[in-house]
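The complex appears here without one of its protein chains, the remainder shown in place.
Order of writing sets the labels: A, B and C. Residues in every chain begin at 1.
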Amino acid sequence: MTDLAARVRSFIDTHVIPAENESDGDIEAAGGEELRLKLQEHARREGIFAPHAPTAYGGRGLTMTERAPVFEAAGRSVFGPMALGVNAPDEGNVHLLDQVASPAQRTRYLGPLARGEVRSAFAMTEPPPGAGSDPSMLRTVARDAPGGWLISGRKKFITGADGAGFLIVMARTDAGATMFLVPADAPGVHLNRHVSTMDKSMLGGHCELTLDDVRAGPEDVLGEVGQGFRYAQVRLGPARTTHVMRWLGAAQRAHEAAVAYAAARSAWGQPLTGLGMVEQMIADNEIDLAATRALLMSACRALDAGSPAREQTSLAKVFGAEALHRVADRAMQMCGGAGVSADLPVARIAREIRPFRIYDGPSEVHRMSLARRAVRRYGVAQP
Amino acid sequence: MTDLAARVRSFIDTHVIPAENESDGDIEAAGGEELRLKLQEHARREGIFAPHAPTAYGGRGLTMTERAPVFEAAGRSVFGPMALGVNAPDEGNVHLLDQVASPAQRTRYLGPLARGEVRSAFAMTEPPPGAGSDPSMLRTVARDAPGGWLISGRKKFITGADGAGFLIVMARTDAGATMFLVPADAPGVHLNRHVSTMDKSMLGGHCELTLDDVRAGPEDVLGEVGQGFRYAQVRLGPARTTHVMRWLGAAQRAHEAAVAYAAARSAWGQPLTGLGMVEQMIADNEIDLAATRALLMSACRALDAGSPAREQTSLAKVFGAEALHRVADRAMQMCGGAGVSADLPVARIAREIRPFRIYDGPSEVHRMSLARRAVRRYGVAQP
Amino acid sequence: MTDLAARVRSFIDTHVIPAENESDGDIEAAGGEELRLKLQEHARREGIFAPHAPTAYGGRGLTMTERAPVFEAAGRSVFGPMALGVNAPDEGNVHLLDQVASPAQRTRYLGPLARGEVRSAFAMTEPPPGAGSDPSMLRTVARDAPGGWLISGRKKFITGADGAGFLIVMARTDAGATMFLVPADAPGVHLNRHVSTMDKSMLGGHCELTLDDVRAGPEDVLGEVGQGFRYAQVRLGPARTTHVMRWLGAAQRAHEAAVAYAAARSAWGQPLTGLGMVEQMIADNEIDLAATRALLMSACRALDAGSPAREQTSLAKVFGAEALHRVADRAMQMCGGAGVSADLPVARIAREIRPFRIYDGPSEVHRMSLARRAVRRYGVAQP
Partner (left out) sequence: MTDLAARVRSFIDTHVIPAENESDGDIEAAGGEELRLKLQEHARREGIFAPHAPTAYGGRGLTMTERAPVFEAAGRSVFGPMALGVNAPDEGNVHLLDQVASPAQRTRYLGPLARGEVRSAFAMTEPPPGAGSDPSMLRTVARDAPGGWLISGRKKFITGADGAGFLIVMARTDAGATMFLVPADAPGVHLNRHVSTMDKSMLGGHCELTLDDVRAGPEDVLGEVGQGFRYAQVRLGPARTTHVMRWLGAAQRAHEAAVAYAAARSAWGQPLTGLGMVEQMIADNEIDLAATRALLMSACRALDAGSPAREQTSLAKVFGAEALHRVADRAMQMCGGAGVSADLPVARIAREIRPFRIYDGPSEVHRMSLARRAVRRYGVAQP
């Protein structure tokens, strides 16, 4: 497995990082479909494509613990996860479908997705006053109609929606929140716009959609009617954990680039890396990276043991999102002016990582949930 | 004065902020020369242009204390300082020229600059291994030549150089570091490229220049030969202080936008502003803004009293740069997904502010200097 | 005024600091009444006693702005404020009585207190479930009785109560919260115990009291019946501001002691003060001290201008309490093992300062109030 991570690392260094800047001057674009196909084909030839996917679909069925170093290696480049097909939201959707989809859905959706033939999106979040941090505010409705439902509502921040082959849509039925599989070209699905965000590396962007009487039949229900929030949890724990893996790779790269830069520059008669305040930033980065990795592996072990691991994945996510942002921020600071420029990969990584403190549950929501568990555990004991 | 600040605030809200996004889709451009001329003409008609400039050049000759609220109001928009002609580096250059320039130089350079007829640049920083945080590493050389000097070297991060009418160039002569006034179209001045940085609002960019045997005569020396570092200090104290004023305005706007956003959205049955963790972010912003303002005013009072105020301006700069970045970061966090998008001004301000922890002296260099002063003061006493 | 501060500084260095450790081995005691009388008599002879007190009572009637450097100088020693009679709660009680007391009350209580003939206590806080951070939970009751009221209830954390001549007691009457002046030896006043706290320097301790049908007549009402919470505010703003002054002095001393210690010790071939990570701690201390001082002076100016200055004093208190604790904590860290020992004054100051983040309103309560003001200001604007 370490061997696989090393091969991924080498592939990223050799083939993906050079592609980061190849689109002339536009350092922020997500690369585009053409680049995706080219890199994924290359990864397939190297035998490293989709290592997370079930073996039935050509993957390696890696456990979470096994994924961690591989996804970290992929995450070194903002295009690395896409190149291996382990990018969000597809990777999480593969997991969800593998857990819940019917045989027909597996054939129609899971297979093509796992093989990289199509991309997908997970359409849960809504613009205010709909479902955001508080999912109970879900407003998209699937109302009864002959032969199934008609789904209507608005969705926002739907990552990868532009160019996706299908969407997993969360909507409210009479029986409760329900997930539907919806082809992206179904009548009534409208892509309104890309939300322009700080991060630019997600292929297919973060989109705003309108669903206008989109027709769905019983065969389109993912799992059971009314179980949408439960499946969201099935998806969420692993998905946020693999996010940490990928961003860990990016932050690690920023850190390494900054140390290398600082070691090669001098001031006051010594390399910058000899200055105590720079040493402090380097050490703080090492600490934040190590602590993120340690919490990440705890979450992986819990998930691999079959636990929903909500607490462990929450801990890894909230700590990781904040720690990795600090790492990238210190990396910028260590490099001075070059650190905030496109001359080094550092500023770009910092910009890409920042939103992770908000995506997949803002830090504040994770803290609220962690606090409430602690109060249930300790709130009754005698001090 | 409060009245002037109020008028500036109103001008920014009404005329400058709407222009921020008018260049279709390109939210990051610095606006361009056309926008500058339009906004400056408008500001002139409103009687609020160049309030810092000497009265002899049509300005109001505001003291530093008087500038603070006015520049803060201007700083609410990333284009506001440019609209009033109080942007870096022109504003600092006006100050420097007013202190040091000869009568002829005042006529040729200071007047046009103060009136907004030309822009300028301050060419001190060099790429490694030249002058960066440690100015003693200056490598640009002005070697003796008949009738004066020939200046050669490389400069980097020269803000506003593209489109500037003239440059103030720091170079090493036999008699020590010296400042030269150099027309931007002088033979031998080459603009190599814009360094692509996180911040995008500086008109004329951050440029890399080559100076190749640029000819300068005695009449082009700013002040006296060999006094370059001393004049750099004359410029630096006030320049970093007015930077704090401008970024304070930007951070204040981000904070206000975030509070307004959070007050208008709900989760778990109450406005986001009713949640304790959001209250904490709001309060921490209020504290950081107030403390920045308090340190800023201390520095202004010291400067107005005639002190070089190196310690007070350093304190205001290092605290302000870090505190205002925290304010903008919390403002993003408070707004969730919208906070990291272009739907609110917050993410843009956060991106623009971040480099200020590096520009005008990285926080680490200011800390080194503050520590050394403290050691001189207290290092000999008995504990 | 600077002159007065300098004289106080010299008195503290020469006469008070040596007394800190004179009680053999017991570094934590508050000194005791004997020491108080000795030091206060000495201060009176030096002409520096009670500079805050009204001139009618022998004081100098210093404004808040004038007090700041004097109280800071006094605060350098944990016994300094007591030596000058500017310690809590007496100093705040002098202020409150000067604002609100009747002529007879001035003669009976204010005069002796201002002259240091007696000490006093302010009895508002109660044990749970009574008045703590939320004063509306006040449970001490003054119920109507012939000729006045009978006051019953429990009070906790009543600073200085042991040995005080009189108490200002907050109790609930039919007409609302009311302040009463109660001689400490009035029947029904019971001192249950000293609460043993981290800080040890408050003469008279932090006490738990029971009030058991303590009789009070109309002449014992401070100000008007039902106005207790309003007067608490009158007292609170200045009282928390002078707290910042005193703790600023203590933190400044810890900082100076740490710099002097570190300058005199070496490791890796240089003085500790030459190590970058130590420089960072020194600089961060300088920044925290300067920012506290700047916010403090803003609050003083607002108070002197006649404003209740609730926001400014809250800002100074919450920032100051946290910043000064950081200063003392860094000072310990700089000194290594000596820093956490009684060989230097640093650890003691750190221990004394820590509770200030809780006393006079926990940081969280100040943040709540600051946030709510901000929401009222900005929560309605359009983002």
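Basically, contacts are C-beta pairs under 8 Å (C-beta built on N, C-alpha and C of every residue); 3 or more make two chains touch, one makes a residue touch a chain.
Everything numeric here is computed off the predicted structure, so don't read it as measured data.
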>> Can you say which of C:R36, C:R119 or C:R354 touches the chain missing from this structure?
In response: C:R354
> Among A:A142, A:A184 or A:I282, which residue is in contact with the omitted chain in the full complex?
Replying inline: A:I282
> Can you list where chain C touches the absent chain?
Replying inline: 27, 125, 128-129, 132-134, 137, 156-157, 195-199, 206, 264-268, 275, 277-278, 332-333, 336-337, 339-343, 347, 351, 354-355, 357-359, 362-364, 367-368
> Since one chain has been left out of the picture, which residues of chain B touch it in the full complex?
Replying inline: 275-280
> What residue numbers in chain A mark contact with the hidden partner chain?
Replying inline: 255-264, 273, 276, 278-280, 282-287, 290-291, 294-295, 297-298, 312, 315, 318-319, 344-345, 364, 366-368, 370-375, 377-383
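Operating definition for what follows: only the chains that are shown with their structure count from here on.
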>> Rounded to a whole Å, what is the gap between the Cα centroids of chain A and chain C?
In response: 51
> Multi-chain contacts in chain B: which residues touch at least two other chains?
Replying inline: 264, 278, 364, 367-368
